[in-house]
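A single protein chain has been omitted; all remaining protein chains appear in their positions.
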Amino acid sequence: MVKGSQGVKSVQGAKNVQRTKRVQAAKKEAQTGDAVTVERREALAGRVFSAAGVTVTPLPPAERVSLRAPEDSVAALSRALGVTLPAKPKTSAAKAGRLAFWLGPDEWMVIDEGGKDPLADCARVKALHSAVGISHRNVAIAVTGPACEATVSAGCPQDLSLAVFPVGAVSRTVLGKAEIVLYRAAEDSFRIECWRSFSDYVFTFLSEAARDAAA
Amino acid sequence: MKKYSVFAIAREAMRGHKGWEAQWRSPEPKKEYDVIIVGAGGHGLGTAYYLAKEHGITNIAVLEKGWLGGGNTGRNTTIIRSNYLYDESAGIYDHALKLWDGLSQDLNYNVMYSPRGVMMLAHNIHDVQVFKRHIHANRLNGVDNEWLTPEQAKAYCPPLNIAAHARYPVMGAALQRRGGTARHDAVAWGYARAASARGVDIIQNCEVTGIKRAANGAVTGVETSKGFIGAKKVGVVASGHSSVLMNMAGVRMPLESYPLQALVSEPVKPVVPCVVMSNTVHAYISQSDKGELVIGAGTDQYISYSQTGGLHILEHTLDAICEMFPIFTRMKMLRSWGGIVDVTPDRSPILAKTPVKGLYVNCGWGTGGFKATPGSADVFAHTIARDEPHKINAPFTLERFRTGRLIDEAAAAAVAH
Amino acid sequence: MADSFRISGAGRFSHAKTARFTFDDKPYSGIEGDTLASALLANGVHLVGRSFKYHRPRGILSAGAEEPNALVGIHRDAARKTPNVRATVQELYDGLTAVSQNRWPSLSFDVGAVNDVASPFFSAGFYYKTFMWPKAAWKSLYEPKIREAAGLGVSPDQPDPDHYSARFAHCEVLVLGGGAAGLAAALAAAESGVRVILVDEQAELGGALRFESAARIEGQDGWTWAQGIAARLKAMPNVRVLTRTTAFGYYAQNFVGLTERVTDHLSSPGMDQPRERLWQVRARRVVLATGAIERHMVFADNDRPGIMLASAARTYLNHYGVAVGRNVGVYTANDSAYAAALDLKKAGVNVAAIVDLRDNPSGDLIDQTRAAGIEIHGGRAVVSVGGKLRISSMTVQPRTGGKNQRTIPVDALLMSAGWTPSVHLFSQSRGKVAFNEQVKRFLPGTYAQDCISIGGCNGTDELSTCMDEAYAAGLKAAKDAGGKTAKAAKPKVEADEVWSRGMLGAAPGAEAGTTVKAFVDFQNDVTAKDIRQAVHEGMRSIEHVKRFTTNGMATDQGKTSNMHGLAIAADELSRAIPEVGLTTFRAPYTPVTFGSIVGHARGSLFDPTRRTAMHDWAERNGAAFEDVGQWKRAWYFPRAGEDMHAAVNRECVTVRKTAGLFDASTLGKIEVVGPDAAAFMELLYTNPWQKLDPGRCRYGLMLREDGFIYDDGVVGRLAADRFHVTTTTGGAARVMNHMEDYLQTEFPHLKVWLTSTSEQWAVIAVQGPKSRDIIAPLVEGIDISDAAMPHMSVREGKICGVPTRLFRMSFSGERGFEVNVPADYGETVWEALWAEGQKHGACAYGTEAMHILRAEKGYIIVGQDTDGTVTVNDAGIDWAIGRKKTDFVGIRGMKRPDLVAPGRKQLVGLKTKDPKVVLEEGAQIVADPNQPVPMTMIGHVTSSYWSENCGRSIALALVAGGRDRMGETLHVPMPDRTIEVEVTGTVFFDEKGEHLNG
C-alpha cells in the first residue's frame, strides 16, 4: 500500500513538471502514432461573455472519467488516483490538478486538468469498478464574479447560497432545460459541466442570465 | 320543461326574468332507483339523459359529491375532434362528433358547439408521417381530416409563426374542420336540465362512500353521505376518482390519476380563429367566445388528487405557446386551475361491464374526455340498459389489459426514432 | 385646465418633474410618481373605459390592482402594445401612450352601448337559451357577432422585442406585502439574521399607509416611518426587497411565484433590462401580509364615472395630491369613508354630504367629521345617481324606503361597504378559510403550509394590534426557520385608525324585486339582479352562480365583487353565507404576462438544440437539416442545381457505387461495464450475449415488459466485462433510464455499471465498396482485412493519430465501418476521411439517403416501421430472440393472447404495380378497393421511397397476415386514385447480402 501510494505520488510529481497547455497535450497524444494527426476542435472555442460582475468563459479541455465503484473499492481507487474519492453527498475533493466529484452513492466524476490520464490510473486498479472515459463528452464553463450566484440561479432551482452550497460543493442538477454538473470552485466562481452537443444552449443561457444578473 | 328560445327571452325581458323555472330540480334522494349514476359530469348526466330518452328508463339518480359539472367537465379546455387513428377510437369519437352537431337543438340548450377547426401542427418528419397516417385512416373511415402546408396553416390561423428558423418549424398541419370547441358548463347544465325534465333525480353534495353487493356478488346499491340508496344497476362515471369508487366494489383498476392544468388569458378581441394543437412542443390553444385564450397544459408527473399542479408545468406550456405565437408574450394569464385525469395504460377509455354484476364503469378518458361526452354517454346508456356494450364501445373493455388487445393511440404516434 | 385637480401642498411627489402622456391621442401632463389613473384624475378625466357586455361608460374605481374598470392599452411602440393594463397600476412615464378599449368609434360615443339599452334581453346566461335556430346560423352568424363584441383590449400583433428573465431564490422568511404589518414582520425576521425576502406590488413600500394619514408610529407619521424601515431593510445584506413585484401564485411546499415589473414604469428602459423578471421562491416560512381590499356599495348605477372607493380617493389625495372632484359625496356603511371625507375637506374639497346606511353612526371619527361641518345623513341610502359619462348628482332616501327623496349635486361619489381581507394567497396555499359571523368575513382558518397571516388579511383592523401581531409573526417565522432572537425593538404605534365593519350584498334600493342595475362585478356587468336570477334558475352552488353570471371571472378576479355576490346569493337562497360556500381562489392573484412566466425560454433557449461535432462541416457544405428530437441532423447535401430528390438519388447511388460518409453521432451509446455485464445484457435484450466473443458485434433488440419492441442497435463487446451498446437517436435517454431502472430495482445483485457515452464519441459511418480503401491510410494498429476484421466486429486503435473504436458494420448493406473518435476530433477526422474519400469519388450523405439505403435492405427503423404496438414476430425478426433464454424483459408480455393471435399486422415489402409511383408514408392498405366507407383497412405503409438503386419505388408496410400474402395484390386508396401494390419480401436490393463484403 505504501509503495503504491508513493508510486502514484512520483508519477504525479513527474507530470506536474510537464504540465502543458491543452494543445500540446493533444499533440502529444497524437504524436504517439505515425499517421497524420488532427487538431482538436472545442465546442465553445472562442466564446466568452462578460457583464458587470460576472464572466462566462469556456474552460480548457480536461481528462474526465466517470467512475463507478462499490464501497470496498474506494480506497484502492483513491490511492491510484491520488485524490480521496469523497463519500459525502454534494462534496468534492481536489488535489494536484485533479478533482473528484461525488455524483451518486457509487458514482464519481474525476477531472484532471494537468494533462494526466486518470483513466490509466484506474486501469491499474484490480478492485471492482467501472471507469469510462468521458473527456470529450463534457464541456466545462466557468461563471465567475460576484454575480455568479445570481447568474446560475436564473436556471438552477437549488439553493446556491454559500451556507447551503459552499465552496467545493458539487451536484448534478438542471439549468433551464439542460442537465449540468455544478461545482463551486470559489465563493465567486462556479464550474459548470454539461454535455457537448447542447453546450451552446448552456452557454447562451448563462450569457442571458449574466446580462440579467448585471442589469 | 319550458322551452328556451329567443321568444322566451323576449317574454322574460318584459317581466324582469321572473318567469324562468329552475333548470333542474334539486330533490332529496329516494330509497331506491332502477339505475344510479355516480358522478354528475357531462358523461354521467348525459348517460342519465340517454337512458331516459333512448331506453325509457327514468327512475334514475345521478349522485354528485360536489356540484354538477364541477369536475373535469367544468375544468377542461373543451376541444372537440374525432381524427383518431384506430377504427375503435375513430368510431367512438366520431359518434360523439355527430351528436355534438345537433346537441343544442336536442337539449334545447345552446352548448355553443363551434366547429372552427382543430389544427394539429407537425414539426418534424416523424410528425408528418404520423399525421399522414391519421389522415389516410380517417379518410377511409369517413372522418374528415386534411393536410395543410405551412402556408395553408398560417392562412387558417394568421398569428401562427411558421418561420423556417423557429426552434421547431411548422412543417405542415392536419386539420379537422368539424373539430372545434363547445361551452363546457352548458354541456353539463343542458344535460342536467333535459335529464331532470325526464324525471332523473340529480342529487348534489351526495358523496358515495360504499358500493353494496349481495351475497351473489351483484350490486344492491350505494352508501352515501345521505344514506343508503338502492339500485340493481350502478354506473360509475367519476373520472379521477374512478379507482377509489371501483375499489369500493372490490375491483382494482388499471388507472392512475394525475393533475392536469389549464389556463386562460385576459379576454381580447378575436385573434385565434381555430384550435391549434402541437404534440411535439406540448401545447394547445383556442379562444373562447368571451375572448380569453384557452390553453391546455400537460399533466404533472405524479399521482395526485389535489387539483393543483406545479408552476413549471405552466411554464413549459407557455414556452411552447409563445414559440408558436411569439406575439403573445405581452398577453396575461388570468386564471389557472387543475383537474384530476384518470389515465389507462393505453390512454384509451374503459366503457364496459365489470366483473361485478350490475356494476358498469366509464372512465380512463385521460386528458381528452370532453370531446367524447355525448358519444360516451349514449353508448354507456346502451351498455347499462341492455347489460351489453354497444358495438361502438365493445372494444373498450377491462379485459384488454389481460389479452393485450390495447387501443394505444399514443404508442402509435409518440415513439420517436 | 391642466393639473387643475392637483392640490398644492398635498401628495408626496415633486410637482417639478412633469411627465407628458397621451390618452386616446389627446396630450396631457402629469408628474413623475403618478400612476396613469392619478394623472388622468389630476386632469379631471374620469371616463376611461367601457364595460364588457353593456359597453357602459366607466371611470376609475380604485387605486390599486383590484381595478375592474380602468383598463387601457399601453402602446410603447408598434410592437409593444399591451392590452388590459390597469391605469391604477401603470406608473406614468414621460411619453406614455394610452388608449381606451372596447369602444367604437370613440370612448364617449360607443355604438356598442346599444347593448345597455337592450340589456333586458342580455340577462345572465341568455346565450344558453337562444341562438339555436336555425342551426347553421350559430357558426356563421351568431358566434362571430358575439366574438366581435366580446374581448376587451386588442392582442399585440407583432413579436415582442422585449425580453424577460427568471430567477430562483431561497430564503428563510418570505414576507408578502410591504404595508405596516409586512414591514414590521420583515424587520423582526431580518434582525434575527435569517434571509428575508420582502415583496410588494407597489412602487414603494407602505401599503395602506399611502392613504392612512392619521397613523403615527415611532414619533413619525406612518408613511415616513415606513420609508425609514424600508431603507433600513434594503441596507441589510440578508434582506432582498422586491417592489413592483406581485406574488401571484402560492404552490406546494412554500413555493411562491413572483413577477417583478422591471421596465414598465421607465421612459426609456435599458437594452439589457428585462421587461419583467420571474422569481420562484422557496421559503422555509411565509408571512402573508396582503392586507384588505375595500368593497363598493351595490346600488343603482353605481358604475358611473366619478364613483369610486373611498380609500382610492384618499390615496389620490394623500399620496398623489389629486382631488377626485370639487364637490364630492360619500356613501358608506363603514367608518373608513369618513376619514377620506375629512382628508378631502381639509384639503379644501367640498364634501357635499355623507350618506351612511347605519342609523346612528357614532364614534370619534364621526364626531370629527361633524365638527368639520360635513353633513351626515344616517340611515339613508343612495338610490340613484345623475349623469352618464360622469356622475352629476346622487339621490338619497331613507334606507327603509319612503318618498322622502333628496337629490344632491356631486361630481364624485366615494363609497365604502367595508373591507375584504385578501385571503387569496392563503387560500392558494390550500389553507381553509373560515367565516367569522361577527365581522362577516372569511378569515384564514386551517393552515396547510408553513405560513402565517398578519394584519389586514388576517382580519386585524387596528394598526397597533397589527404591529404586535406582525412583529411576533416575523420573530417566530425566523426562529422556526433557524434564526436567532431579534435585537430590534418592536415599533410602537402612537396613533391608530380604527374602522368598523360595513356590509355585504345589495344596498337598499337594489334589493330583491328591484330591476335597477346595481353592479356587483363591474367589468363583467354582473348586477345584483343577475345573481338573484341565477339562484332562481336553480344555481345553488356559488360555483354555479359564478359560472352562470360570470361574477368574479373578470380580469380583477372578483376582488371587489366576490363577497357581495356571495351575500346576495345566500340571501336569495335564505341560507347562511358559509353554507353557500366561497369560490376557489386560483392563481394568479393578478394577471401575469406570459413573457414573465416564459422568462429566458424563447427562441434558441426555448429548447436546447443538440449539434454533433461535425455539424459545422455539414453546414459549410450546404446540408439541409432535419429535427430529430432535440438534434439537428444533416438530412441531405444538395449540390448546386440539385433539389432534394436529385441530391438523395445521387447520394444513394454513390454509396453503393463507391462510398459515402455519414454522421451517425446522434445514436445513443451506453458503456456497460462489470463482471456481470453479459448477464445484464441477457436480461435487457432478447438476444443471447454470453457467448459473443470480445471484438465481435451483434444486433440487439430490446422490448418493454409488455412485449412490444422498444429499441434496437448494434452492440459491440470490447472485453469480457465491457460492452459498447448503441441505441436509436430518440431512444438514448429513455433506454438508459429503462436499463438503470431494471439494474437498480430489479437486478441490483448484478455487478455492472452503465455510463452514457453518446457524446464522448463522434461517429462517422463510412459505407460502400470503397470504404476500407478510404479508412485504410488513416488507421493504425488495426488489421482491417476481412479475415482479421469481418463484418460485425469492433477494434480499438487509432485513426488520424487519435483513439478510435472502429466498428465493422453496415446499415446500408454495403461494406461499412463506423469510426468512433473522441468528439472534439470528430470534425477533423471527418475532414481527413473526406479528403481520402474524394480520391475515390465518395460523397457525404444525410439521413434521407441513410433511410433509403437501409429500406432497400429491409432493415427496420424502430419508431418508423414499428410504433410501440409491434412485436418481434410482427417485425419479422424472431431470429433476434435467444431461444434458450428463460428470462429477459418482455419474455412474458410477448406471449399474451393478443400478441400471439393470428392475423396480426406483419412487416412486408410492397411494390407498386407502376414502379414509378411512390406510395405515401402512412397510406392505408385495403384488400377490396371498391368497398364503401368506412373501409376495412388491413395495414399501412411505414416506409416508402424512390430507390434509384432499384430503379423503382420501394415500400415497407405492416399488413394483417402479411407474410401469408406474398405476391397478393392489395390496394392503397388515395384521395384521387387507388394504387395497386404487390406484397413482397422486405429486401429489395442484394438479397443474398453479397455487398457486405463486396
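Each chain gets a letter, A, B and C, in the order it is written, and its residues are counted from 1.
Quick note on the criterion: a residue touches a chain if its C-beta (ideal position, glycine included) is under 8 Å from a C-beta of that chain, and two chains touch if they have at least 3 such contacts.
Convention: contacts and distances are computed from a predicted model.
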item	value
Hidden subunit of the complex - UniProt protein name among "ABC transporter ATP-binding protein", "Sarcosine oxidase subunit delta", "Autoinducer 2 import system permease protein LsrD" or "NADH dehydrogenase subunit L"	"Sarcosine oxidase subunit delta"
Touched by the hidden chain, restricted to displayed chains	A, B, C
Touching the absent chain when the full complex is considered, from B:T149, B:T209 or B:S306	B:S306
Residue, one of C:K139, C:R430, C:K751 or C:R963, that touches the chain absent here	C:R430
Hidden partner chain, touching residue among C:R892, C:K913 or C:R977	C:R892
Residue among B:G66, B:G230 or B:P254 touching the omitted chain	B:P254
Residue ranges of chain C at the interface with the undisplayed chain	251-253, 255, 280, 282, 430, 448, 705-706, 737, 740-741, 744-746, 748, 886-887, 891-893, 896-897
Positions on chain A contacted by the hidden chain, ascending	89-90, 103-105, 107, 157-158, 171-174, 179
Residues belonging to chain B that touch the chain removed from view	241, 243-244, 252-257, 301-306, 308, 310-312, 342, 345, 401-403
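As a working rule, only the chains that are shown with their structure count from here on.
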item	value
Inter-centroid spacing, chain B versus chain A (mean Cα positions, whole Å)	51
Centre distance in Å when chain B and chain C are each reduced to the mean of their C-alpha atoms	22
Chain centre separation in whole Å, for chain C relative to chain A (CA means)	35
Junction residues of chain C, two or more chains touched	280, 599, 601, 604, 607, 609
Interfacial residue positions of chain C with respect to chain A in the complex	163, 165-170, 195, 262, 270, 272-274, 277, 280, 282, 599-601, 604-605, 607-613, 630-631, 671, 673-675, 751-753, 755-762, 777-781, 798-802, 822-829, 831-832
Of chain C, residues touching chain B in the complex	52, 80-84, 120-121, 123, 126-133, 135, 138-139, 143, 146-148, 150-160, 162, 164, 249, 251-252, 255, 257, 280, 430, 515, 529, 533, 536-541, 543-544, 547-548, 550, 553, 555, 557, 584, 586-588, 591-595, 597-599, 601-604, 606-607, 609, 626-629, 706-708, 728-731, 861-864, 866-869, 893, 896-899, 920-924, 926, 933-935, 937, 940, 973-975
Residues of chain B that touch chain C when the two form their complex	4-6, 8-10, 12-14, 16-18, 20-26, 66-70, 74, 87, 102, 104-105, 108-110, 112-116, 123-126, 129-137, 139-142, 159, 161, 167-169, 183, 185-186, 189-190, 204, 265-271, 281, 287, 289-291, 306, 308, 310-311, 314-315, 318-323, 326-337, 400, 402-406, 408, 410-417
